[in-house]
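Structure incoming, see below.
Yeah, one chain of the complex is gone here, protein chain that is, but the others are all in their spots.
Up next, chain A:
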Amino acid sequence: MRTRIRVLAPLAMAVALTAACGESGSSGSDEGGSGGGTASGEACVPIEGDQLVVLEDDMELQNADNVIPAVNAATAASNPALLPALDAISAALTTDDLIALNAAVDVERQSADEVAAGWVEESGVTEGLEQGSGAIVVGGGNFTESTVLATIYADVLTAAGFDASVQEVGNRELYLQALKSGQIQVFPEYLSTVTEFLEDDENSEIASGDVDATVAALQPLAEANGLVFGEPSEAADQNAFAVTTAFADELGVSTLSELADACGDGSLILGGPAECPERPFCQPGLEETYGLEFDSFRELDAGGPLTKAAIQQGEISVGLVFSSDGALAQD
């Protein structure tokens, strides 16, 4: 296990180095291909800056992955106080809250328990809750945001009279089974992801950027699977495109549509995961839905440290991130 960690750091380093190499190569071939390198302008070249900001997805290109409580149907039926308590959390939670919670754990290194307790205290959601009783196990995925959300759920359910505990679980294939069978009773889910997961057909897409439409599509699937979903929260963890605040201020843009208007000269450099140039949510979607034109694409990671660093260091103008990433916290 020690070796694994030692191996990882050089590995990450190598990835970064190859990414840097690829960049000089691709820009070279780019100039060769277009013949006139001056054809693209300079308006939207990357601008360095530490602070990142997400450009609003005003045409709903991305599926709505709002946080939504998933509950075992039998448990929800026998505990009428359960769903209202979870809905109270959904009503209070915002994406900015998620960003702050993630930043507190991932960047400031506070414990998930403290961070969750702090939010519950501050939000005041525990006031005036219907009281229930009995043991409730809240599942949490093994990553920061899910752990914090599960802990918030458990804290609020405890305040509502339940004997709630958190059980960390691995992937969705396993924990959804456990949720259906009632081994765990509650799980903080993501709207579009769970909708598409419950709808087995990989070829059809029923989730969309429209929260209400996706919730409507989710209801029959939930019933068929013995699950009940609460109200979706405003807080969402979904694909988003970030720029530096310096870049956004310079161009005066806050939405992707405005970016498309401001960057018609095709000088934008996009960064994201390797599959970005093929996936509809990424480069093709940006080009077709928003009419954005890119000078080049740089292969980095899926909303990870490489992409974020590349935006900050002015290597790419816009990069794919996750909307609740702690790195988006505004100072």
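Here is the rule we use: contacts are C-beta pairs under 8 Å (C-beta built on N, C-alpha and C of every residue); 3 or more make two chains touch, one makes a residue touch a chain; residues count from 1.
Here is the rule we use: contacts and distances are computed from a predicted model.
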Candidate names "Ribulose bisphosphate carboxylase small subunit", "3-oxoacyl-ACP reductase", "SDR family oxidoreductase" or "Osmoprotectant transport system permease protein"; UniProt protein name, chain not shown: "Osmoprotectant transport system permease protein"
Which residue of A:78, A:177, A:219 or A:330 touches the chain not shown here: A:177
Omitted-chain contact residue, chosen from A:54, A:70, A:292 or A:306: A:306
Chain not shown, touching residues in chain A: 1-2, 4-5, 9, 12-13, 15-17, 19-20, 23-24, 105-109, 111, 139, 142-144, 147, 167-171, 173-175, 177-178, 181, 183-184, 305-306, 308-310, 312-313, 315, 326
